[in-house]
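Below are the structure tokens for one structure; questions will follow.
With one protein chain removed, the remaining protein chains of the complex are shown where they sit.
The block that comes next holds subunit A.
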Amino acid sequence: MAATEDHGPMHQFEIIRYKDINIGGYDISFTNSSLMMVIAVVAILLFTILSMRGRSIIPGRMQSLAELSYEFIAGMIRENIGTGGLKFFPFVFSLFMFVLFLNLIGLVPYSFTVTSHIAVTFILAMAVFLLVTIYGFMKHGLGFLKLFAPAGLPIYMYPIITPIEIVSYLSRPLSLSVRLFANMLAGHTMLKVFAGFVIALGFFGVVPLVVIVMFTGLELLVAVLQAYVFAILTCIYLNDAVNLH
């Protein structure tokens, strides 16, 4: 694999600058990553706005799908946060759609998987973390700190529980971002490795080819599942801020 360094399994994650843009010394070049994000956003806008153009009482296929995703996220928020969480509905919906579309577009051959970069997933996770923390303190004031000291425990447990709660709270952005990034990275790398075997094995390359087909199906599932996990964890974290158990 050393001979094909340029087309190794990691090559697909390379950031390619299409247009160098530099404003005030800051590099904000338009890259393949940017292009995929733009494509994803345009696709989501088409999906959610164009499909509702008819505003039919009896929906067509695309309208049904758009309404289904709306009801899906709305239901997720109602179940995990309650009606108090509906003000976060646009955020959770955008987050779910953004991650879902980026994951799915990343599965298209020769495209680029934006969510396989920790820089992107970490910023998204930080956005969730900051939203939860800021909203929690805004709503409950210092009472939000009670999150780290769950009620109803024997008093001697608090010195042990509170540090654990604080560490687990602070590690949320890391676990949230690494989960998505690692899943995408691992899946795509594996696909690429097996794709290399197809050529290397000659006739017997049929075997890894079949494996790739199956793994692609699995990756499709992972792409949807990770978007779902990202959204539902966001809901669960928001629940702490809204309801303070």
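The definition used in the following text is that a contact is a pair of C-beta atoms (placed from the backbone, for glycine too) under 8 Å apart; a residue touches a chain by one contact, two chains touch by 3 or more; residues count from 1.
Throughout what follows, contacts and distances are computed from a predicted model.
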Which of the following is the UniProt-recorded protein name of the chain this complex doesn't show: "Na(+)/H(+) antiporter subunit B", "ATP synthase subunit b", "Formate hydrogenlyase HycD" or "Cytochrome c554 and c-prime"?
"ATP synthase subunit b"
Using the touch definition up top, pick the residue from A:I81, A:V120 or A:L147 that touches the left-out chain.
A:V120
Among A:T48, A:N80 or A:N239, which residue is in contact with the omitted chain in the full complex?
A:T48
Residues of subunit A in contact with the chain that isn't shown?
10, 13-15, 17, 21, 26-31, 33-34, 37-38, 40-41, 44-45, 48-49, 52, 55-57, 59, 63, 66-67, 70-71, 89-91, 93-94, 97-98, 114, 116-120, 123-124, 181, 185
